[in-house]
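The structure's right below; bear with me while I get my questions together.
In this view, the complex is presented without one of its protein chains, the others remaining in place.
Per-chain numbering from 1; labels A, B and C assigned in written order.
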């Protein structure tokens, strides 16, 4: 398959947008591989994602699109190459292992630069896959000091995305602000049910019959960021909170991996507190 | 199939309970069709549900079981006949229609005595199925006065269960107390997400990727009663709150019907705020 | 909501199609509500479905589109009004009841003209909903004679679609040819597993852990027509074939209803032996 590019447009809606945009692409002789549009009626916003192939000069193309589109249109051209990412984890291995394995076999559409953890436990599996592991302990530190240390390590890698693969510490608004819409978390419940700590214990206490997991962008409010993907499994009264946790792991890792696949392929727009996801 | 009976036992756990209970049944020459046990470790409570066939004298059997079991054991013998129920609804027809159709074809394991609604809208479909319809309007009435009127209608039917098939008014603790563990509601969200009014609007606003429905016993706290059954469907950003509501209807009616099937077949124990459900 | 129209296009793929089509719509000042495109790479076929609003003259619009598109383009304009349909059933009521209830409450996007059955059993429920019921018995008749009689009844109604709502007789190629791509069936298995008679008995014998249902267009080969929608539920070893059949009913009726929703909203293209379905 030849290298493809992705055009991402967000602007206020008006008649003729698809016609104008595809007109620019057609005039350049570019071949549309896949195309999707969506209008959010609530605030009259137009979204379009177009995957195309063919030679073009980025500045010219963007300039012509800017001419054709409403003022303040958000136009982005992506070359669809693997993203540079850093993974963060705590003690549980399942999400980290899942991503390390996919990375090792070229299935993650990303380059994992390093793993950061507040515990040493996952160092072995990380190094086994030939990747740098940074143990940044939070013990005996203020949250601010600890986050500064993590940010310093991250700064050394300049990642495009930071993935919280069961990183079990709450991040401050200041930390989050450094990676706005670039910080992805897996929460082990079907949000907005069971926000915060110990969702499986909460689910057990409530007696629910289904549990789930939620991958979302992190914003300054705990477990309130834009949801990317969710999935669920049935449970019953015979399962203890820890058995639920065990059953939930498979859901968590698959949901996280799927959300990364969507984000790294530029299929996800963040719009206010929601995501718009193109096939 | 010959008439079967169901034995339901709840008591504090101790060694030998299954042996002792099955011993009593065996001594009476009763044939066990299906048997299930469960021990809730959290409070050491033993539950058993046994479906059996054969002739027996209820008082003798219960007496012998009482001898064999710990003091304060809860022993119940059910003859597994259709339950007498009343349905309550408001304006949406889908849950009511579902139950009326199943009832008409003998699939509900219940005898619907009447339908009560605070609006006249569903009178036609109810009468079409040959059932009494009581329009008890809440307009111009206090909640207390309205509930008294509904309770009076219910009292005339002496139902074993009252099913809230999209009855959209919140019931007072006093009302609920009349039908403890006998009042079943369908809530149009995946509880505990989106408690209260307009769950689909809440789901839309939160940008979730899955919506659901929850059938539960009603207790004095809004949407907090023991959950019987839940189910979900995937949604995406293209669906408005009203499109979610439309998609959710199929889930709601099937979940409600399934929960009634479980309850009416005596498969459900309510234990504190949870249900224990036997296959 | 103002009346919307749907434009359906199928032609061989070439660069610029979206640009050209949206150009025609834009020139007419039509407002695009929803738009989807798909290219089947296997045979280089382009599909587009556009929902739009605004005044237009059909012949002019179609003429301009024909100018803009490759020769032999298949262009269809639909006014998106309820379809005229006839339902066929045998003895099982659940799919028929589901459709009759939806129809009664204006949720089917179709006008049910009549019900035809080879048994009298479902006459009561049909008449209860105020619809004509035709009992066309197959007993003592050749298949040909029976089908001729059914076709004669159908001819009297001129339906756009015929829905087999658990019609349990195999239809001849001759019959099917009368309603090519307009005859929809619900098969009570997850096709292509368990083609033909008694799929639940087949599923029980094979010991599967999931069962399903398939809504599909009927073609001349038994259970081989283009699939519109499928759904499944988990089962286990404790369920007999008849318990599977009972559990499967809920899946069947919901899948059939969903497939009709898709077809009647002009969201489905039949392409060779497959369907292309737009959101």
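The rule is simple: a residue touches a chain if its C-beta (ideal position, glycine included) is under 8 Å from a C-beta of that chain, and two chains touch if they have at least 3 such contacts.
Since the model is a prediction, treat every value here as computed from it, not as a measurement.
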- Hidden-chain contact residue, picked from the options B:12, B:35 or B:84: B:35
- Please identify, in ascending order, the residues of chain B that touch the omitted chain? 15-16, 18-19, 22-23, 25-26, 29, 31-32, 35-37, 234
- Message: Give me the chain A residues in contact with the hidden chain, please.
- Response: 93-94, 97-98, 101, 104-105, 125, 128-129, 238, 250, 254, 257-258, 279
- Message: I need the residue numbers on chain C that touch the omitted chain, in ascending order.
- Response: 38, 40-41, 190-194, 205-210, 212, 226-232, 236-238, 240, 273-277
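Here is the rule we go by: only the chains that are shown with their structure count from here on.
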- Message: Suppose chain centres are the mean of their C-alpha atoms. Which chain sits farthest from chain B?
- Response: A
- Item | Same-site or different-site touching of chain A by its copy chain C, using the half cut | same
- Looking at every pair of chains, which two share the most C-beta contact pairs? A-B
- Message: So chain A and chain B are the same sequence; what rotation in degrees superposes their CA atoms, nearest 5?
- Response: 180
- Note on the structure: Where chain B touches two or more other chains simultaneously, the residues are 238
